[in-house]
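Note that one protein chain of the assembly has been removed; the remaining protein chains are unaltered in position.
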Amino acid sequence: MASTAHPYSKPAKAHEGHHEEEQDMREFLMYDPKPRGEMNQMVMESMTTTSWKFWVVFGILCVLVATCFIYAWGYMIAEGLGVAGVMRPSYWGIFLVNTVFWIGISHAGTFISAILRVFKAEFRRPFTRAAELMTTFGLIQAGASIFMHLGRVWLFYWLLPVPNQRMLWPNFHSPLMWDLLAITTYVLGSTMYLFLPLIPDLAMARDRSTGWRKTFFKILALGWRGTEGEWRHLTTAMNFFAFAIIPVMFSVHTIVSWDFAMAMRPGWSSSVFGPYFVLGALHSGMGAVAIVLFIMRATMKHMDYFIRKEHFDGLGKLMLIVTFAYSYFFFNDYIVQWYGGDKWTDILLHWLEEGPMSWMFYQLILFNIVIPPLLLWNKKLRQTPWLLALIGLMINVGMYWERYLIIPVMLTINRMPFTWKLYEPRIELFLTIGTFSVFLLFYMAASRLIPLIPVWEVQEGQMTHSLRKVGKAEVPTVSEFE
Amino acid sequence: MSDKFSRRDFLKLAGVGTVTTVLTGCIAQKEVKREPYMQMPEYNYNGQSTYYATTCRECAAGCGLVVRTMQGRAIKTEGNVNNPLNLGKTCARGQATLHGLYNPDRVRGPIKHARGESLYETPVDPDADDFKNADSNMSWEDALQVVADALKNNKPEEIAFLMGTASDHLFDLVTDLANATGINAPVRFSALNMFESRATLSQAAENLLGEAGLPFFDVGGAQVVFSFGANFLETWLSPVSYTRGFAGLRESKTKLRGTFVQFESRMSSTAGKADEWIPLRPGTEAMVALAIGRLVSELRGNPLPRAFSDIEPLDVAAKSGIKLETLEHLAEMFASSTGALAIPGGAALGQSNGLAVAEAVLALNAVSDNFGKPGGVFLSPIAPNQTEYQRPASAKEMQEFTQQMADGKFKVLFVHGVNPIFELPASLNFKDALKNVEQVISFATFPDEMAVEADYVFPDRHGLESWGYQRVATGAAQPVLSGLQPVVSGVYKPDSTELLYDARATADVLIAAAQLADGKFADALPFQDEVEFLHSKVSSLMTEADGFFSAADADTFIAYFQQNGGWWKLSDARGAPNVADVLNRNISGAESEFAGEGEFFFIPFVSPTLAEAGANKPWLQELPDPTTTVMWNTWAEINPETAHELGIENDDVVKITSEAGELEVPVYLYPAIRPDTIAIPFGQGHTAYGRYAQNRGVNPASLIGQRLNEAGDLAFAGMKVKIEKTERKQFLSRLESRIGVYNEGMEEH
Partner (left out) sequence: MKTDLNMMGAKGAIVEEAEGKWGMVIDQDICTGCQACVAACAMENNISFVGEEDAGYGRTQHWIRIERFWEGEYPEVKMTPNQPMLCQQCGQAPCEPVCPVFATPHSNAEQLNLQVYNRCVGTRYCANNCPYQVRSFNWRDYHIDRFHANKVDGKSVYSFHNQFNPDVTVRRRGVMEKCTFCIQRIHKAQDTAKSEGREVVDGEFTTACAQACPANAITFGRVDDHESLVSQLSHQKGGVKHLEELNTLPRVTYLKGG
């Protein structure tokens, strides 16, 4: 490239007097390559180096899963949903809030991984896998939450179109049925999509480990040798899935929103619920990715090499855009409903603004709409990992409130005022802790078992990067090679 | 077609096939037959049911029932369509009588125990896994011997019977026994009757209508009904019959929709149905009735009768809190109507001037000149088998009875069908007086407070397992004798022929014990069993004219009696009162006096769903109160404005103090009660009576003093009480939404 003195830095343009903008290109992962062997070793070490703190947290999570998930759920199955807080008129409660929340979380993975891959956004490279894992594990929690919600979960297979002698068939008119199919498709698709790019890394790990790990990786790597044919097939399959999973992702959350929007209820019966939910999902998903990246960087070995300010910056920009888009749909939903002046909707909005749960409503506006843009516009702030994680946390709290408002709080108001009652969560609280624990437990286990950094993708990126002139500016980009 | 069918071709074909299937599937089909996948039990036959006619024993009204039974189990109670009292209808308590029959807390068999000892082996605790009722610890043979000894070994005047108002055949049996042997005549009592002030009504009827008894108010035939506290749509006298009357008032093919005005300081569920609710100041009912009477007379241009001459409407308006214009408007409504009716009842009679209220209101009917006319006041027909109305004991008589107990005049007390410890105000000290009775034998079916305080419990069979008859005191135009017969032989242990509840009919016990006691007792009850006694009482009706059925011989008559659930006459036998000089008498329009120092009037009222003995039936507990929709508990009604001033909110527990006692009860901010009045329902607050009733709510009877009105009824509403907020809160279970009905959580700007 242009400069000989600083092969990895942008050439100084003294005559333009923009010294402060000078940036060491080595801040960018793609321009800070390491030898392959060393990098592989770093990833292996990040997997195998485990401090006692890890096991403490892991142990606590195991206890939480055993009590708040397995025992609590078993107790609820044995006793009936009476131990939960659902009642008339809030027949749906936190279980479905959790479902929608986890599906929202799961959107981040696909969005970051598939959409950014399709659009060849380079900063995605080191953290696609972390995001994809969130998709898969989030969906598992979403599915578990749906089953928790069922009154007779032991008959869940009645929801599946299983051929049977009595010709009993599920009702394909029901949005819940669509939901079930969409989520199943999404789980399968996203798991495949997680697995495909993992294969070369598994093979790398296989070649660098011994003992049970070797066996484990050997099985999962499916005999990958890295031949050109294998790479070609993998690339094709990945492209195929990257394109295919995007519409699935949009459809899933749209269909989840239809569970509500199709129902004949004030507040729910809204035609923008589809995109509103998709954006909401992305909003919470982005936030969750920020949190996960922050935690990874803070706790895992060598992660400060792979996950850098540029990634938080890029993520911050995405979050900013999503915040604006979300705000648009938020106001579109509420203002249109308010203007409509339907009697029951009016009461409902009044209930949200003034009812006992109004604090949730205002926090939602604050956390999801007001605060993120105020902070994310600033590059410095965007590049502060803990701040981004904090914003991510805030957005997720806000998004959780949003779903809580839409489900149990909106359900309070219906067309029969004699039945209005406010929902109080009971065992749901434990089960919510339970699902979060399972998610974290899975994630922590995964961080020990599979490379969280798609190391071959990083290496591929580093190998193919160069600086290119766009207009007057020189920007790092990828060669035509890819 | 080429013989090579490539994969690509296959995919194409498969795609086309899928699309075709999807598209054709989307086209709406005209013929859609949708049937459920499963045949539910609702579609199946499980064998034939048998139906038995009997009589409801939940209260003393005597409504006829037809009970559906299957395989020896009573499944459902329905009204007996032929019974002139209820014409096939039942109230909620009649429906829930099955919860009495199958109540898990029924006494398991004859029991001897120490007084005050619980009839449970395990404490009543909602979290307890299993309950165990006290097992029977003696045989029926021993029990009979105990009763026989009690009869034989005591002087006749030392033996007393305290009985409830149902059923009448047992009362007749004991009366016969008493007449023949000289033991004390049985005393009957029921809290329902106490709150109805039957003695007052009867006395007023005697004074004004010329005959003691319960007047019959033809609500259905009236055009305008003024009710002074009479809660006739709830528990008053005969609620099923009066509800039918109310329906007739509102909807009739032959006349216009009638108007209904209720004068009451709190809006009862009866008042809730009124077109106008007049929240007058308690104690001013008499003067308001008289003032309306005077205004009506003036409007009609009649000379002012003596009854109304002393009353000054303007003065009344000031005292009662009713505007003069309202009084005039009401008077005009009353005067202009062709069929105006005024009914006295409820809390209005339970005051120190209760008799004056009853007289003043009955006098209003004289102004309307409706005596003996459709839509007016009649004398209830005298029931078959009876020569005059038998009034249950008034509070005064109960005071005397209790005094006799306290004085040690009774050595043996037999109690049946009544729970005096719960139903009588605590200030009467019935429980203390009981200590001076050597032997107390209870025939309670359920482990109520009285059974707990008895030495022996010899459980009677439940009403649906019993023989008997009930005289209809009022509510039907004809004389009616409703018959009881067992619809099931008993409640059995699962998969067993052994009885779960080894109860024995009290009549049988008394007959058998009398035989054992021998001598005059055996002579007094010369029957083999209850059924024979019953036949002896009923078969005399065989020769009566105008019967619903008649028979040539006694056996056939008895068979018809059982089959039809009783016997009644066909023609209207209501009496027209003798109306001479009704208005030519002095009726006091003075305000009633209130005992106690507090600033709030206190109105106890009978819970419409629970009444006095419904608390142990869980489905009655779960029925929302018609006005407040509260379930499973007791509340105090207080005006929201007053509550606001006192800093009281919903569910705050307040301490209410009267001259006679105090209690703590959660508050319901009731928008339809006078700001100076507190009301508490009666029906809960049991200290025994089974797992569903025990330790639930409070009993307002503990606040009621012993002041009587002129007729000897208790002035239960003649008190003033104090209210004090406590720190406690107790969440009342309501069916209604606090948000939707009271805007809680959505305060207006």
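As written, the chain order gives the labels A and B, with residue 1 at the start of each chain.
FYI, a residue touches a chain if its C-beta (ideal position, glycine included) is under 8 Å from a C-beta of that chain, and two chains touch if they have at least 3 such contacts.
All values derive from a computational prediction rather than experimental measurement.
Participant: Shown chains touched by the missing chain?
Facilitator: Per the touch rule above, the missing chain touches A, B.
Participant: For the chain left off this view, which of B:244, B:294, B:537 or B:720 is in contact with it?
Facilitator: B:244
Participant: Using the definition of touch stated at the top, determine which of B:257, B:585, B:644 or B:729 touches the missing chain.
Facilitator: Checking each option in B:257, B:585, B:644 or B:729, the one touching the absent chain turns out to be B:257.
Participant: Sort through B:405, B:418 or B:491 and give me the one touching the missing partner chain.
Facilitator: B:491
Participant: In the full complex, which of B:500, B:522 or B:554 touches the chain missing from this view?
Facilitator: Touching the chain that is not displayed is residue B:500.
Participant: For chain A, which residues lie in contact with the unshown chain of the complex?
Facilitator: Here the touching residues of chain A are 79-83, 86-92, 149-153, 155-156, 158-159, 168-171, 173-177, 180, 259, 262-265, 411, 414-419, 421, 424.
Participant: Tell me which stretches of chain B touch the chain missing from the display.
Facilitator: On the side of chain B, residues 28, 30, 32-38, 40-47, 70, 73-79, 86, 88-96, 98-99, 101-104, 106, 126, 128-133, 233-234, 239-240, 243-244, 246-247, 250-251, 257, 267, 269-270, 272-273, 277, 279, 491, 493-494, 500, 608-609, 618-624, 626-627, 629, 631-633, 639-641, 671-675, 691, 696, 731-736, 741 touch the unshown chain.
Basically, only the chains that are shown with their structure count from here on.
Participant: Please give the residue numbers of chain B that touch chain A in the complex, ascending.
Facilitator: 37, 735-741, 745-747
Participant: Can you name the residues of chain A that touch chain B in the complex?
Facilitator: Residues in contact with chain B: 166-168, 347, 350-351, 354-356, 412, 416-422.
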